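See structure below.
Removed: one protein chain of the complex. Kept in place: all other protein chains.
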Amino acid sequence: MTRWLLTAGILAALTVIVRFGRIVQLLTTPSPETIVPALGALALPVLAFAGWRWSRRATDGRGVWHRLARNRTFLWGSGVVAVLILATLLAPVLTSFDPNAQPDLRAATQAPSLAHPFGTDFYNRDVLSRVLHGARWSLGIAVASVTLLVVIGTIVGLAAGMAGGAVDVVLMRIVDGGLAMPRMLLLLVIASMWGNLSFLALATLLGLTGWFGLSRIVRAEVLSLRGRPFVAAAEALGVGRRRLIVRHLLPNLAAPISVTAALGVGNIILIEASLSYLGLGAPPPDPGWGNIIRESMDIMLSAPWVAFFPGVAIFLTVVGFSLIGDSLRSALDPRTE
Amino acid sequence: MTTPYPRGSYMRYASAVCPLLGSLLLAGCAAEFSCEGSCGTAVITTTGAPNTALPVLAGSVPSQVLGDLVFLPLAEIGDDLNYLGDDGFEPRLARRWSFEDSLTIVFELDDRATWQDGMPVTADDVVFTFDLYRDPVVNSVAREDLTSIRAVTARDEHTVAFTFSHPYEEQFYDAAYHMRIHPRHIVDTIPRSELAGHPFARSPIGNGPLRVARWDASSTIELVADTTFFLGRPGLDRIIIQTNPDPNSIVTSLVAGETDFTDFVRGQASVDRIREAEHLTAIPIPSLVYMFLSFNFRDPDNPERPHPLLGQRYIREAISLAVDRGAIAQATMGDMARVPQGPISQANPLWDLELPTLPYDTAEARRILARQGWADTDGDGVLDRNGQRFSFSVIISPSGLRRQMVTIMESQLGALGIELRIEQLGDFNIWESRSREGRFDATVGGWSQDPNPLGSMQGTWATDSPNNWGKYGNRQLDALLDSLAGGLPAERVRGTWIAALRIIQDDYPAIWLMSPAQTAAVHARFENVTMRPGRWGSSMWRWRVPPDEKLPRDRIGIR
Partner (left out) sequence: MAPFLARRLLHAVAIVFIVVTFTFLLIHLAPGDPATAQFQDQPVSRELIEQYRSDWGLDGPLVGQYVRYLGNIVRGDFGHSFFLGRPVSDVIREALPNTVFLAVAALGISFAVGIVIGTAQGATPRSRFDHTLTAITLAVFSMPIFWFGLMMMLVFGQWLGWFPVSGATSAVYVHLPFLGRVADRFHHLVLPALTLGLGGAAVVARFHRAEIAEAFSQNFIRTARAKGLSERHVVLHHALRTALLPAITMFGLSLPILFSGSVLIEFVFGWQGMGLAAFDAVDRRDYNVVTAIALFGAVMVVAGNFLADLAYRGVDPRTRAA
């Protein structure tokens, strides 16, 4: 952890030095869109070095958090994700180009160069800038829909596990049906028939079709917890339902839920990219990673870089979240230690 | 008849009808062509799939092409697309014809013509076909084009007379161009409303050079030559039509030699790949298609009211001035598209009229808007006036070309503080129905014109015409078009067209984006390759492969 923060601090400082001109430029055009990333970029090295100093003092400890801080898998995963999130937030600092601007159409599809590290696309838009801004759409959708699916999945799982009987049977049959639904086909039908889905609609759609697996896990966990002495005792003592859930069940459910959530973000990013590739993603001209790939199909042969870089971005993000999920699973599950 | 693009249209390609060596022979190129056991196989790949083989039902290019290979008209229009009188028309099912009086044309059918089940093609079939095309239940796209034909009657088994409601120059064209003859003895047994879903629509019995031998669910269609075809044995044994939605991989399979022909190679990079391949020929073809962005004159939420923004002429003018059509054409189609000065396509005779050029002039656009009080007062980058934002949406169908065009427009308009919101609809049908019902601010479409532009013009831009999606209306224009339809003296036609088009130009009902020429690609081993605008299928049966250039697939033969 310590070394990681030091590396991060050095990288951030380097970025500030290299892009100092751009930061100054952003600061002189006052609008929240420009000032916030610029200030953020300036604050980042300071924060990283402060974190490094702090973590050197507060080292050894116990508990999940400290175990994670020493877990290489977790550090790699969260490192990748942190870099991505920061790059997304600081996009205006890292690139000088507007993702939707089309400077001089006649010079379109330039190969990667110093000015355009990822090249330019069919409309001569800067691909690096589009990938960075596209992250806002792709990551945003993923986080929003995972939040939704966690909420629904947890509630349904808890309800089924707590209520039992007919409620349990009905809920679980619905879940079975949901899991048996060919999801890609279902999404295809919905996205294509309603067309032009907004950010919220798409996030909701992905969330609503993604909670089945989690609810099953939560239910199983609830059933197993209720068999455990401490929960059984609390129930026998007449502890209220709400208190039982909040005090005893939810803390123990945190582990499986957070693992599912971490893996879910990666999964949703893949699904959203696939839908966009089939033509059902972010409305043009706004970039999303899947969209950029789709829009590059016509020039795939003459300008393969346009499809290549967003693919790498998707792939790195999914790797990052998978690593986090895997390490959470082993850190939170005492049996594997 | 006007059908929405995509629907290919092609100009004649300088044909290799008579190779120099061949003309040394006495019989020249008319000599009976010998295949030495097997004639060739042509593999065609297109982006769209046909959904019917019956010309009367065909509403899309792929379906029309298929119908053209299987069914014949009475006479085929010439490659110069002349539609006045009968100049250039070649005999097909009709062997000869005569203009009996100013209201009657009599066709004499070729008595060698038979249906593919052996039955003779008779005058009854022609009478029946006319009825079929005019039937509102069948609702052929050509229905409206036949309104001037009052009756079609059989004089005897091989003689049929067309009577017209009034004398005009395009009578022969109307009688011969729109209809391909359908077999009465089969189609008459099928209820008209079930025709589209009937198996006959996919395995028809035609009268043309080829018949449908196989039609897979995956839309691979195999056509096999009718060796007893009365106009001569087709130059090919077999034509296989397959579809692939990805234009890039069509080009790759052409380069790899897996495909022999595609009708539409899009983008400069793809055309270059075709030109680089020695075994391929790129064929540029001017087209009858023009593409436009149509403004809605009415409020989409309440058609009683004018559109709050686009209902005003200066707004439409400013938007038109702010769009660099040349850049859009260049970026999306390379050198193959040209910018029209009205609703006119490249291959259309009106293209050559002297019309003022609609300029690209952002400074003027800015001046117009500033004069009317539009300014960006709240600093959000979009112009506003009295609380109204200068923002409108455009609906498009899921087509790569249309998406590219509006994406560029969005950026060009954005530079002036005009917000264009792109609404890409899930599929073609939703886009089409929303356009037809007027539920849009702006919509991007394309029309494929007939050789005679009048019908298309009246059907799309005259007041209350069925395809006038944006509810544009100008009585002066209607009157001019009506006078053209009523049969003007030849010397006044040109001036009237110019006057009509200048009215359209001046009202800015749409932005005339481009008329895309198409590039077809064909394997170089084929001889006799001719294509005319509108229908490349109609002459394809004459293509042939010289014996020494045969590929393995050319040797399959007819089994």
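The first chain written gets the first letter, and so on, giving A and B; residue counts start at 1 in each chain.
To be clear about the criterion, a contact is a pair of C-beta atoms (placed from the backbone, for glycine too) under 8 Å apart; a residue touches a chain by one contact, two chains touch by 3 or more.
This is a predicted model, so every value here is computed, not measured.
Q: Any idea which of A:M193, A:A232 or A:A254 touches the chain not displayed?
A: Only one of A:M193, A:A232 or A:A254 touches the chain omitted from view, namely A:M193.
Q: Touching the absent chain in the whole complex: find that residue among B:P167, B:P356 or B:P466.
A: Of these options, the touching residue for the absent chain is B:P466.
Q: In the complete assembly, which of B:S148, B:S253 or B:S483 touches the absent chain?
A: B:S253
Q: For the chain that got dropped from the picture, name the residues of chain A it touches.
A: Chain A touches the chain not shown through residues 173-174, 176-177, 179-186, 188-190, 192-194, 266, 270, 273-274, 277-278, 290, 293, 300-301, 304, 307-308, 311, 314-316, 318-319, 322-323.
Q: Name, in rising order, the residues on chain B that touch the hidden chain in the full complex.
A: Per the touch rule, chain B residues meeting the hidden chain are 3-4, 6-7, 41, 43, 51, 59-60, 136-137, 139, 141, 193-194, 196-199, 201-202, 214, 216-218, 220, 222, 240, 242, 244-246, 249, 252-253, 256, 258-259, 427-430, 432-433, 436, 466-467, 553, 556, 559.
Definition applied: only the chains that are shown with their structure count from here on.
Q: Distance from the CA centroid of chain A to that of chain B, rounded to the nearest Å?
A: Centre-to-centre distance between chain A and chain B: 47 Å.
Q: Any idea which chain A residues touch chain B in the complex?
A: 100-102, 105-106, 108, 122-123, 191-196, 279-280, 283-285, 295, 297-302
Q: What residues on chain B touch chain A, complex-wise?
A: 246-248, 252, 266-267, 269, 273, 327, 330-331, 398, 400, 403-404, 406-408, 410-411, 414, 421-427, 430
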